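One chain of protein is taken out of this complex; the other chains stay put.
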Amino acid sequence: MQRIGVFICWCGSNIAATVDVERVSEAIKSEPGVVFSANYQYMCSENGQQLLRNAIKEYHLTGVVVGSCSPRMHEATFRKAAEAEGLNPYMVEIANIREHCSWIHKDREEATEKAIILVRTAIAKVKLNAPLTAGESPVTKRALVIGGGIAGIQAALDIAEAGFEVDIVEKNPTIGGRMAQLDKTFPTLDCAACILTPKMVDCAQSDKIDILTYSEVEDVKGFVGNFKVKIRRKARFVDETKCTGCKICMDNCPSKKGLNEFNMNLNNRPAIYIPFAQAIPNVAVIDPEQCLKLKSGKCGLCQKKCGVGAIDYTMTDKIIEREYGAIVVATGFRPINIDKFNEYGYSENKDVITSLELERLMNAAGPTNGVLLRPSDNTHPKVITFIQCVGSRDLTDCGKPYCSKICCMYTAKHAMLIREKYPDTEVHVFYIDVRCPGKNYDEFYRRACEQYGVDYIKGMVGKVYNQNGKLMVQGSNLIENEQVTIPSDLVVLATAIEPEPSVRKIATLLTASIDTNNFLTEAHPKLKPVESPTAGVYLAGVCQGPKDIPETVSQASACAAKVIGLLVKDSLKTNPCVAQSDESMCNGCSQCANVCAYGAITYIDKEFRLGGGKTETRRVAYVNPAVCQGCGACTVTCPSGAMDLKGFASKQIMSEVEEICRK
Amino acid sequence: MTDEVLIPKVGVVTDVRRDTPDVKTFRVVGTDGKKLFEHMPGQCAMVSIPGVGESMFSITSSPTNEDYMEFSIKKCGCVTEVIHSIEAGQQITVRGPYGRNFPVEGAFKGKDLLFIAGGIGLAPLRSVINYVRHFRKNYGKVIVVYGARSADDLVDIDEIKNEWSNEENFEVYLTIDRPQEGWNGHVGFVPSYVKEIGLDPNMTAVLCGPPIMIKFTLQGLLELGFNKTNVYTTLELRMKCGVGKCGRCNVGSKYVCKDGPVFRMDEIDELPDEY
Amino acid sequence: MQEVTEQKKEYVPTIVAFCCNWCSYAGADLAGSSRLTYPANVKIIRVPCSCRVNPMFVLKAFQRGADGVILCGCHPGDCHYVTGNYYTRRRMSLLFSFLNYMGIEKERTRVEWVSAAEGAKFSAVMNDFAKKINELGENKRLQDLRVKEERDE
Amino acid sequence: MNKVEELIVKRARELLSSKEVDKVIGWKKGEFYFDPSPAVFTSEEELKDFVYNGFCGANLSKYLVQELKKGGKIAVFLKPCDTYSFNELVKEHRVDKNAVKVIAIECQGKLDIEKIKEKGVSAVTETEENGEEVIVSSLYGSAKFRKEEVLLEKCLTCKSKKFAVADETIVVNEMKETANDRFSGVEELERMSEEERFAFWKGELSKCIRCNACRNVCPACTCVKCVFDNNASGMATKAPADTFEEQMFHIIRAYHVAGRCTDCGECSRVCPQHIPLHLLNRKFIKDINRLYGDFQAGEADEGKNPLIEYTEKDADPTAAVNGEVRHA
Partner (left out) sequence: MLKIKVQDLNKLFDAISEKEPLYMPLEKAGEANYGLYKTGEKTALDVLKTVKSAKDLFFPQSETIVKFKTEGKNITVEDIREEVKPFVLFGVKACDFKAFEVLDKVFLADPVDTYYQAKRNACTVVTFACRRPEESCFCKVFGIDAANPVGDVTIWKDDENLYWRENTEKGSKLTESVRYLFAEGGEKDVQNQQEETRKIIEKLPFSSLDLSYFENTEMMDIFNRPEWQKLSEACLACGTCTFVCPTCQCFDIREFKASNDQIIRYRCWDSCMYSDFTQMSHGNNRTTQMQRYRQRFMHKLVYYPENNGGLFSCVGCGRCVNKCPQKLNIVKVVKTLGGKKDD
């Protein structure tokens, strides 16, 4: 039978003024199992803790109940004290007689009665407590970053800086991501390439960073500290170690009609190509869908022309397997498909373009070498109309319900840049409202309006149609309360962004949850914004929610800090209050795994002895204690009660209920 | 109102002794300090801690003990786990005695007796062995063969070594399953040990232990020429009432609680194989 | 099923409140440190997440003579365990609707979302719930008479 | 022998003789025309006792759980409502669908012998279905009933005549969907006051003898150890020693199968006291449909049930109890 010690804290007068602590101690004495009952002025003080420790020793206590302030305050304190005396820290329970009793009740009689019940309830629970030990699992000191955009790059650099090895897996042939496609960045208007490429080069040069481009995560097994990841290295048909990036192959390739993805398909590229000049790695890749040799077996020109013999048409996809302690997801975004937005005539009119296309049209390395020419006839547009919130804050099926956050700022940037470079251009912007919180953001927007004379029109655009070569933008001006039609030469749609669709597969592999808009869910929206609910998985950049570059970079660095904090440990202490399945009762129905937000539950086949020499193999649930966070969702889903939560076992909670109802 | 067998008496645990890592012996008297009731060797009683449940245990002390009775209990389930946690002074409830005892005043009289036990199986035999010791002249030669998994699992080893071994015309053979440091005695399983000792097949034998031990020991005895009508054992089944009414321990037309737990091997042969 | 008939005067109902550790229990703490009172017959049981509350606990409470059971958890979307309270919401919606279908007064069961910052809300919720339960009086429809008998002895 | 039975037996014979399956689960004739029992057939010889008539109401899907453990490939005959149970068992890994051949068979609703007896007809020797009429022949002559007078409760409000799964089908006559609304009974109760509902259930549940037939027949109740049998669960009960225990058993059982219950109606069919247990399960089904969108357990052999799913916009419990209808 348990030997329980009960300690009632006065908390000065905080408790003692309303609760008759002496009476509580006295009343508890006769409870079965209680062998020691005392009260003291400040249990949390050095002396109070000593009182507890002495009693553990003297009375051979097997359980301790402290009636004091909230367990959220001092549970850890008393557990530590108990542990120091050799008692398992999980054999300590707190009865909250301050916040839940003395502070809220005025009647001394009533408060004392309640305190007795609360302490008795804690005794009932502690009687069913079992000693728990935190498990340990080793940590593989290597991180994986999925996605090689600015978020991934920043996270990788920070992690490498701390001395840990890190792999970047990027599905495209080069790292750089969306930022590499941008011309200038707000609110400072520096050139995106100028600030991004040095970081890309740093990655390439770091001996801690391994860049796996043209690769995709195929499979993830394991848990925090111990992930095993299979990575598909897609066949590049060019030996990365040999290629010097001389581009002779590109010049000689006869199949030049491939769409240039980097330039938003606004011009063409050969079948063998390097996406852009500063690509990292600066190595060519062959588009197998376009390459004549690979499709028909006839050609092979690039191989002949390659001075270093880097071309290998026989290359196949390879799966490599690596182990990591932590994973950063930084899969980024893409503009949504706006084909459905018939009112803007995007698919009919070449001169209706998206903002990202405009970035390329204004970029010196873009299809027009930085001269703003409209796609239909390569002439300078004189009137440019921007339409904001295309697909953002849109509750129809075509768009997204959320604000894409970056559009207001980049539209202001575009308008400003155009007005500066081509002052004779008339720029109109249709907006619902302009959202520019952030350092120097609103000032930036005001400059666009006030200094650069951009015409901001509050209102929605109803229709864009072509009339005699002019794009007629028909909209409402809510401030003037009138309908306006602006004949334009170029219409730029501030297109909503959405998570890169490949994130779905990755989320499934990582058992990271995804919201209805495909953004990855953070572990806590306020307090754990960079952690995913799956321990050891962190979120950086737009995959978690729309954000701009500075925010992305800070989140990436925050991720890195979290990763470093994890990798610096040799082993992880796991929370012992985790779920556990009683295999003898589990029937493997899989309901529990379905509600586990952390993917902590897997199923194994286990053999059971039936008696009479017979055995039966049954599928049963197994909870990985390193992954389980201890919420208990699974315990209620389990109809047989095979799943229970240590520290908050069904029996314990029921005995608390019984004790409270004893009155 | 007339007495009701299902209503137990209150007993006080006056002493708790740890025999082996998972066996404890509890000494029980009534609230008046006297023995709760009289019994015969081999009989059982229902012991319970209200709120936890009742379980049937054999009474391990000899009826000749006038002051108290004892139960040796192995920890193997919910009830026994709680029973193992009690300390001296704790009250429990007891009802009994139940079942048929060993025929110490009948078939055993004047006979040479062979007791073979394995593990906790010594518990019910302790009662009869001590009874026989008490009325020593009524019986012939006594041989005890007792085995356990390890030396630590031998129940009542002190009594065996200090008292039994000193009796006249009384042999004790101990064995453990596997060699162990500090053990100089015999090593090996009970069934094979029995065959090595060289026993007289005219002895009356009593077997108690795990089913597998009983099965092979019986085989060995039969090979030695023992007759099933001279071999006894005790059965253990789930019981609730203890008086042949609740139906739980019914095997064939027998109720183990009432018609047993002591059975002769030839009687067992007539039962369906459901015990 | 039997309805308990006699009722004592000045009956003080028993209320069991399950609070999730991260929001509502902290909310209750805040109510305490803000000295926001609520009736003493509300007793709190700490659970890691509202999704730990098994319908069996609710029934157990009623069996043992509770007159009202309230579950408090983080606001949906704010669950410390991401999705826990979403499951709670479905489970308890169905369970409470079912209990009402069995004839149990619907006011006897409740779920409230109380964040760690909502000490005032916690106190208000408990005051209101206790008031409702007081008006309803003793739970006569879903309790174990054996328990009641022993208690009333 | 009716045509459907003929085809079923023929098919069973083929499957056994070709060794395509090792056993067939079907129904075996009893002492009377109206008491066939579920049975496992392993030889062609045994098939002579195979029967499929108006009294084969038993849902055979759950037998697969124990029979599959013994090994071998099994053919099972499932009526439309039984196919849903099968899917649910597959979904919960209780049955390996690859080891089973599901032969979905025609069902025109099954008859309730107790209802027929209540109408004063005993010693039934045969029944013949003729559209909406049933002709019951007995030792004492024959009687004609409207079908709805003598159908099993579960068949009166049949949810669907669709097969949720079928490797093959044996259907001779068109199966008509029943017009009856299966939730009308629940609605009727919902319209009552709390007091009236309480009185209704008090009357019904006080009849419960805790024989566990409802639980043991239920294809959703396949726990290795039921909480009510597990002394460690804190909820174990064996007999309704107190009225609370009747309530608790039925509340918890209904809750445990909520979202998984296919409404096969076996619980009501087997209750010796004719407690309308389906009204418990259907309340959950109705609430699920109302709050989370129409859901039919067992429609597919994979996917999540509504209690292990959620949306961010689900109704709050208070609103749900007060009759809120799901967000559009």
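Note that the chains are named A, B, C and D in the order they appear, and that numbering of residues resets to 1 at the start of each chain.
To be clear about the criterion, a residue touches a chain if its C-beta (ideal position, glycine included) is under 8 Å from a C-beta of that chain, and two chains touch if they have at least 3 such contacts.
All values reported here derive from a predicted model rather than from experimental measurement.
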Subject >> Chains in view that touch the one left out, judged over the entire complex >> reply: A, B, C, D
**OP:** Consider the whole complex, including the chain that is not shown, and state which of D:Glu204, D:Asp263, D:Asp287 or D:Asp314 touches that chain.
**Re:** D:Glu204
Subject >> Chain not shown: contacting residue from D:Pro80, D:Pro240, D:Gly259 or D:Gly298 >> reply: D:Pro240
**OP:** Consider the whole complex, including the chain that is not shown, and state which of B:Lys34, B:Arg136, B:Arg178 or B:Arg238 touches that chain.
**Re:** B:Arg238
Subject >> Contacting the left-out chain in the complete assembly, out of D:Val40, D:Val90, D:Ala166 or D:Ala297 >> reply: D:Val40
Original post:
In terms of residues, what is the contact footprint of the unshown chain on chain D?
Top reply: 30-32, 35-40, 58, 63, 114, 117, 122-123, 203-204, 206-207, 209-213, 215-217, 229, 238-242, 266, 269-270, 272-275
Subject >> Touching residues on chain C - with respect to the absent chain >> reply: 144, 146-147, 149-151
Subject >> On chain A, residues whose C-beta touches the chain left out of the figure >> reply: 30, 32, 124, 610-612, 658-659, 662
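Just so we're on the same page, only the chains that are shown with their structure count from here on.
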Original post:
From the centre of chain A, which chain's CA centre is farthest?
Top reply: B
**OP:** Tally the contacting C-beta pairs at the C-D interface and at the A-D interface, and name the larger one.
**Re:** C-D
Original post:
What are the residues of chain A that contact at least two other chains?
Top reply: 595, 637, 650, 654
Subject >> Multi-chain contact residues (two or more partners), chain C >> reply: 55-56, 60, 77, 83, 87, 91
Original post:
In their shared complex, at which residues does chain A touch chain C?
Top reply: 70-72, 96, 98-101, 103-107, 110-111, 113-114, 117-118, 121, 513, 521, 523-526, 533, 577, 595, 597, 629-633, 635-637, 645, 648, 650, 653-654, 656-658, 660-663
Original post:
In their shared complex, at which residues does chain A touch chain D?
Top reply: 515-516, 584-591, 594-595, 603, 616, 618-619, 637, 639-642, 650-651, 654
**OP:** Using the touch definition up top, name the residues of chain C that touch chain A in the complex.
**Re:** 14, 16, 21, 25-26, 28-29, 31-33, 35-38, 40, 43-49, 51-57, 60-61, 64-66, 77-78, 80-84, 87, 91, 123, 147, 151
